[in-house]
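Working notes, structure below.
Of the protein chains in this complex, one is absent; all others appear in place.
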Amino acid sequence: MITKKILVMLMDVAIVGATGYTGAELLRLLARHDDVDVCYITSRREAGKHVFKVHPHLKGVDKYKELYFVGDVDKVDADIVFTATPHGVSMSVVPKFLERGVRVIDLSGDYRFEDLSLYEKYYNIKHVGLPDVKIAYGLPELNRENIKKAQLVANPGCFPTGAILAIAPLVKEGLIEERVIFDSKTGVSGAGVNPTETTHFPNVNENITPYKITKHRHAPEIEKELNKIGRVKVSFTPHLAPITRGILTTAHAFLTEDISDNDIIDIYNEFYGREFFVRIFSDDIPRLTYVRGTNFCDIGGFEVDCHGRVVVVSCIDNLVKGASGQAIQNMNIMCGFREEEGLLDIGLNP
Amino acid sequence: MITKKILVMLMDVAIVGATGYTGAELLRLLARHDDVDVCYITSRREAGKHVFKVHPHLKGVDKYKELYFVGDVDKVDADIVFTATPHGVSMSVVPKFLERGVRVIDLSGDYRFEDLSLYEKYYNIKHVGLPDVKIAYGLPELNRENIKKAQLVANPGCFPTGAILAIAPLVKEGLIEERVIFDSKTGVSGAGVNPTETTHFPNVNENITPYKITKHRHAPEIEKELNKIGRVKVSFTPHLAPITRGILTTAHAFLTEDISDNDIIDIYNEFYGREFFVRIFSDDIPRLTYVRGTNFCDIGGFEVDCHGRVVVVSCIDNLVKGASGQAIQNMNIMCGFREEEGLLDIGLNP
Amino acid sequence: MITKKILVMLMDVAIVGATGYTGAELLRLLARHDDVDVCYITSRREAGKHVFKVHPHLKGVDKYKELYFVGDVDKVDADIVFTATPHGVSMSVVPKFLERGVRVIDLSGDYRFEDLSLYEKYYNIKHVGLPDVKIAYGLPELNRENIKKAQLVANPGCFPTGAILAIAPLVKEGLIEERVIFDSKTGVSGAGVNPTETTHFPNVNENITPYKITKHRHAPEIEKELNKIGRVKVSFTPHLAPITRGILTTAHAFLTEDISDNDIIDIYNEFYGREFFVRIFSDDIPRLTYVRGTNFCDIGGFEVDCHGRVVVVSCIDNLVKGASGQAIQNMNIMCGFREEEGLLDIGLNP
Partner (left out) sequence: MITKKILVMLMDVAIVGATGYTGAELLRLLARHDDVDVCYITSRREAGKHVFKVHPHLKGVDKYKELYFVGDVDKVDADIVFTATPHGVSMSVVPKFLERGVRVIDLSGDYRFEDLSLYEKYYNIKHVGLPDVKIAYGLPELNRENIKKAQLVANPGCFPTGAILAIAPLVKEGLIEERVIFDSKTGVSGAGVNPTETTHFPNVNENITPYKITKHRHAPEIEKELNKIGRVKVSFTPHLAPITRGILTTAHAFLTEDISDNDIIDIYNEFYGREFFVRIFSDDIPRLTYVRGTNFCDIGGFEVDCHGRVVVVSCIDNLVKGASGQAIQNMNIMCGFREEEGLLDIGLNP
């Protein structure tokens, strides 16, 4: 066997807000991306510091030897910008880049809703308005063609990624009743890098606790996206589990036709057959550690009980397929790179 | 303030199968029970060993200084017997005690089903037949009067305890559609004391994994009990979580009437108002560590979403209210002791 | 067998600073103490709130039905006061109670040092001076007679409790070289109830991290106490482990005489033979879950390697024997109650 690689030009990438977990994951993954160079990282708080000081686990990455945090976003010059900024902040930063013709992948919720009233209701933030560029919801498996043409990609929420991919084939085929229940279990890294009572170790450890039981802002995001391919009423309840990474979503739905487990597996294989990042588990149950550190969404379960309930389970790493990995996947699609470039990590199991 | 206690006669108790977690928990709790003495513990494997050798955490319990494991069940002489034996074994041991007029609380699944064909289908064991004595399903909050009169109590499964208590008031009042989904998360101690691939630390840690997704034997147990008080079709999916103790059950149901969160809380307060071991959480969410080591079932959630789904959450310690604590509660009821005797431990939080 | 209890008068107890973990543990343990009543709990932040609102796991404790937090310490009237206040705060509160003749058990570091310069160096706080009453260092196994007579007991630090008890017999007998190394591993609850970067779940989980590697303030506390019974130079390094409760201390020392493992076990059995709360593990290794929730200090290990190093291991629950349990043990001694009253909980294992 032989392998070879040809000469390439590297694209310049910037990360706005690179101190949190999603910023750190962008850096981890882009370190091994052959088509891009990271030339700017920003942070108001850490301005002037070297990247290895803030993210010691990156020590030794040759590509980042000269990389320091910049405080002023206006100094950023790049071909592609990732905005890993909080909800409400992105909308004040992103337009500046768009005006200069820069392509942006935004990891906040600010551009995920076409209907801004829905955004304003659930995020409790007044929206400044959508920019006049092509915007795409960045779930490649359902929306790849739009992503290709977009100047701005709204990277999906972590729960929506796992929930939508878990049930999309059944929704598309019209095989289930409208009401779908997503019971999700997430790792604590989803709560971000800042300590709170919620993330205090003695509160998390030996517990698994539901929160925002019916009022989580990801519920309307899941619902609106699924309604683009079928008719669904989404009920969603997240739980905080004593793990660091990963979201396991258990989707409960009711079949409208009498089909078997194997029929369902066939439908999923057909639907996701060409997708590199979706792995169908037809005979064993997926595990979070199988996707840990990776951009995979593993889907399994596929059981039907005696009351016609079908259960489908999906696993993602909330920081990768649920955030930074999917953002890079979107970049790859926007830029015409190989879609899996920089995303070939294998699950850190065990 | 003053307190006083009077002279009492102690009842003789035996534990058949006292090497596992439920046996150990019976010993932990009975150590502080003022009305009973533990005079026999059995184990084929550990016969002849002192109880402190097998359960070192009990060291220092004065009551057990002379307690050794007995190998031969026929040597056991007691007023009350707890059988903490595996499914299929109990039915060969329990009848011997019943014949001698001894009262028995059985912690296995062998006597939970009136319809033995259901038992045989889900446990895949041929049943020898039910004994000709008064048998009660040992969930005191729903079945106290029958327990009082029973000679044999079938202690409920751990999942059924949490699931039934979570939804019973709504079922009883006929306020929900037939289909109810229980999405449960359990600690690993529920799998027992013997190491398996399922309980191997690297397989459990950093994972949360569904199992027996639609085929768990506790599903029919939940369904048959709830159908005694209303009409329900039960869908049940358990998940193994990286914690040692506790079951959190998230019950998802659909309301048939337009009632509010507060109406629901009122119904639960009314239903469980006099129950010492059920605590209603009306404004904060229950946590597993609040019930850890205790016989409480904490119930909370009580939210209704925009599609009429109601969510109720229950927390129990699977080894206490889900097994040994409830067994002692049953004994207290059968013997006319104070129902909370020996069960006054407070949740080990954090 | 029979049991009986006689009529008793209950003593009035107050807890100053009852919102943290040690305050909560005092409440958990005193709920089942037959000789005292808790009549005051204080907190500036939670003043006016019911105890069940701040500590939901206590719900159902009859004794506390009428217990509300008080904001003003001057309103506290009690026979015995526990001060579970931060270092530096205790010294401003404790003297007020002492002046009124109230006995105080202080859980902070403020009264642990006879030599205030040592305190000021390690705590970086100016000390107001020691009150003119009999003060005792509250480690009953080494200092019971002084505790009996004291009006103020300085409850030991969590690490010192486990470390001193682990090595005291060998120090007393003069069987080891001066230099002793304590390598301790602690649960996160030792860091208190307030969230910080140190206690942020993703920082703790899957890590075990040394901190204050040579500069922890418990090092001089251990050293000064051990030097009361022998000659020791203490080296101490604590590690934060991904567990909630417990401290395991591994003591490494070098023997000055050629004695065997069994000789050492004999020395420990002799030294601690009458101590209810010290359990010697001569043939199995102690575990944190064996002491979880209890006031026991389990000691084991007792191995000697080919270079004459002896290893002794101790396990405590940092919130019980390392704080609130030992405080109650001290109260029992001061008041002439049975020493184990309120402290009969059995380790929550697993």
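For clarity, chains are labelled A, B and C in written order, and residue numbers in each chain start from 1.
FYI, a residue touches a chain if its C-beta (ideal position, glycine included) is under 8 Å from a C-beta of that chain, and two chains touch if they have at least 3 such contacts.
It should be emphasised that the depicted structure is a prediction, and the values quoted were computed from it without experimental measurement.
Give the labels of the shown chains that the missing chain contacts, considering the complete complex.
A, B, C
Quick one: which of C:49, C:127, C:172 or C:309 touches the chain that's been left out?
C:309
Touching the left-out chain: which of B:197, B:258 or B:283?
In the complete complex, the chain left out is touched by residue B:197.
If I consider the whole complex, including the chain that's not displayed, which of C:22, C:42, C:161 or C:289 touches that chain?
Here the residue in touch with the unshown chain is C:289.
For subunit B, which residues touch the unseen chain?
Residues in contact with the chain left out: 21, 188-189, 193-197, 199-202, 204-206, 242-244.
Identify the residues of subunit A touching the omitted chain, counting contacts across the whole complex.
Subunit A touches the chain not shown through residues 1-10, 21, 24, 28, 31-32, 34, 37, 55-61, 189, 206, 244-245, 276, 279, 281, 284, 286-287, 289-293, 296, 344-350.
Residue-wise, where is subunit C in contact with the chain that is not depicted?
Contact residues on subunit C toward the absent chain are 179, 181, 183, 185, 187, 202-203, 205-211, 213-215, 219, 233-235, 237, 239, 241-246, 248, 250, 252, 254, 285, 287-289, 292, 301, 303-307, 309, 311, 313, 350.
By our rule, only the chains that are shown with their structure count from here on.
Taking each chain's centre as the average of its Cα atoms, which is closest to the average over all protein Cα atoms shown?
Here the chain at the core of the arrangement is B.
For subunit B and subunit C, what's the span in angstrom between their mean Cα positions?
34
If you average the Cα atoms of subunit A and of subunit B to get two centres, how far apart are those centres in Å?
For subunit A versus subunit B, the centre distance works out to 40 Å.
How many angstrom lie between the CA centroids of subunit A and subunit C, rounded to a whole number?
The mean C-alpha positions of subunit A and subunit C differ by 46 Å.
Do you know which subunit C residues sit against two or more other chains?
Answer for subunit C, listing residues that touch two or more other chains: 21, 189, 206, 244.
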